[in-house]
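With one protein chain held back, the other chains of the complex are shown just where they sit.
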Amino acid sequence: MSDATAQLAETTRPEPADTPRGASSPTPSPESPLISEAERDELRRQGILLTSLEEIYNWGRSHSVWPLQFGLACCAIEMIAASMARFDIARFGSEVFRPSPRQADLLIVSGTVTKKMAPQVVRLWNQMPEPKYCIAMGACAISGGPFKQGYNVLKGIDRFLPVDIYIPGCPPRPEALLHGLMQLQQKIRGQKLTGPDAPRHLRADDPCAYPVPEFGERDLVPPQNPAVWQPPPPPVRPAS
Amino acid sequence: MEPLVQLRERILARFPGADVTVLPNPAPVGQDSLVIGREHALAIARFLRDDPELSLDYCSNVTGVDWPQQEVIETTRVTQPDPTTGTPKVYEQKTKRLTPAFLEVVYHLYSMARQHGPVIIRLRTGNRTDQVAVPSLTPIWRACEFQEREVFDLFGVTFEGHPDLRRILMWDGFKDHPMRRDYVEPDDYEWEPTAHDDVLKKAQEHLARAEGRQP
Partner (left out) sequence: MNLESGISPAADRSAPALPAALPPFNPAANAQVREVHDPFHGDLLEVSMGPHHPSTHGVFRMMVTLDGEAIVKLKPVFGYLHRNHEKLGENTTYLASMPYTDRLDYLNSMTNNWAYALAVEKLAGQPVPERAEYLRVILAELTRLLNHTCLAGFLLQDTGASGTPLMYAFREREKILDLFESISGSRMMCNFQRFGGCRVDATPDWLAATQRFVDGYNEFLDEYEALITGNEILMARTQGVGVLGPELAVNAGITGPMLRACGVNYDLRKVDGYGVYPRFDFRVPLGDHGDTYDRYMIRVLEMRESLGILQQALRDLPAGPIMDPKAKIRGLKPKPGEAYGRIEGPKGEIGFYLISDGSANPYRYRVRPPSFVNLTVLEDMCLGQTVADAVIILGSVDIVLGEVDR
């Protein structure tokens, strides 16, 4: 535990405990923590562990991320491989693949999301309890990948869901998935429980449920969720 | 296995008046095919399956092909005497011709009992718009069940006598048949960070449309 705590300490800053949720609080400057790293180390050597609720809470959460057992396409095979003998995702506390979305914390979108499947994926996401995270695994989940030009292929799951981690590759190797998972753990460890930077699930205005698109005559209706994703302005005006 | 020409003779002897033609295949494999008219298709298919010499009991592959109307220019050479000098001269004549538009369903048949094949049969629709029905061969070969549904879904050929003709890959309520050659895909090229080739073209068209210009 000591290593993890030491790492966590860097990302922690003290916060008045009674700040109302979602309200802006006067943030103390992060450069001046109440206790320095050296002092904490010294205390630890004496057998005294100093931590905060936020720290221990995030530490616990980040090491037991339960993914949803949900495979879409080729990338799912590599996801299974990551949980099998050689790569052993259990080392990172995520071996408990839950078949039910109600018990899962992490949606790994592993593969091509077709337009026929997209409403189902959004529905699964809605059924997951907060706090929940989403990893877009593979080129297809990020942007449609090699199948981008297909008429039935959604060009990136981020058009409907807030994606936390993108893992490029076609398919990403299991090591890449593990790396993505570690990035997610880091992200979880850095989350604040209070204050303006509090994560989505602690904000009162959080839309826990996202609108599920419907099947239209030629495309999904709507084709994207504007609250989650909007096309950025074109970087360079293409010469025509 | 007997050559297709001979097989055609046998079919015609059995079904006088049936419309069966041999379509040669110019590729080196030489998998020629039989184009079969719609009226006798079901009976001929049953004959092909039950005939003891052929016993084509296994229908491997069913697929659709879309042949829209195309303009082909045929060049023929004619030799005519030159009007002034009278010496023969070669002229090139170009004739424009419109190919008929139709949808085609191709069946690859093999025999598991006799281990030969393939015999390829093709059914053609009248056109691509309103006469798109062909008889379903699912009652003969159960293997056609899903594949014919797929041809219906993606090409819009309706199979008469198919027990369960619904869309199979796209959702119910989808309009259009995506594998046709004139299908227009939905325009969702809003953002292409690294566009090139086809995608770049489509992204530019999308941008033009969004700005109200003609692409």
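A and B label the chains in the order they appear, each numbered from 1.
Assume a residue touches a chain if its C-beta (ideal position, glycine included) is under 8 Å from a C-beta of that chain, and two chains touch if they have at least 3 such contacts.
Just so you know, these numbers come straight off a predicted model, no measurement behind them.
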{"item": "Full-complex contact with the absent chain, from A:56, A:74 or A:212", "value": "A:74"}
{"item": "Listed residues A:133, A:151 or A:166, member touching the removed chain", "value": "A:151"}
{"item": "Touching residues on chain B - with respect to the absent chain", "value": "25-29, 31, 49-50, 55, 57-61, 63, 65, 106, 108, 112-115, 118, 120, 138-147, 154, 163-164, 167-171, 178-179, 198"}
{"item": "Missing-chain contacts mapped onto chain A", "value": "69-74, 76-78, 80-81, 84-86, 99, 101, 111-112, 114, 116-117, 120, 124, 146-147, 149-153, 170-171, 173"}
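Keep in mind that, in the parts below, only the chains that are shown with their structure count from here on.
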{"item": "Chain centre separation (chain A, chain B; CA means) in Å", "value": "48"}
{"item": "Chain A contact footprint on chain B (complex, rising order)", "value": "169-171, 173-176, 178, 183, 185-186, 188, 190-191, 193, 195, 198-200, 202-204, 207-208"}
{"item": "Chain A - residues contacting chain B, complex", "value": "116, 148-149, 151-152, 155, 215, 217-219, 223-224, 231-232, 234-235, 237-238, 240"}
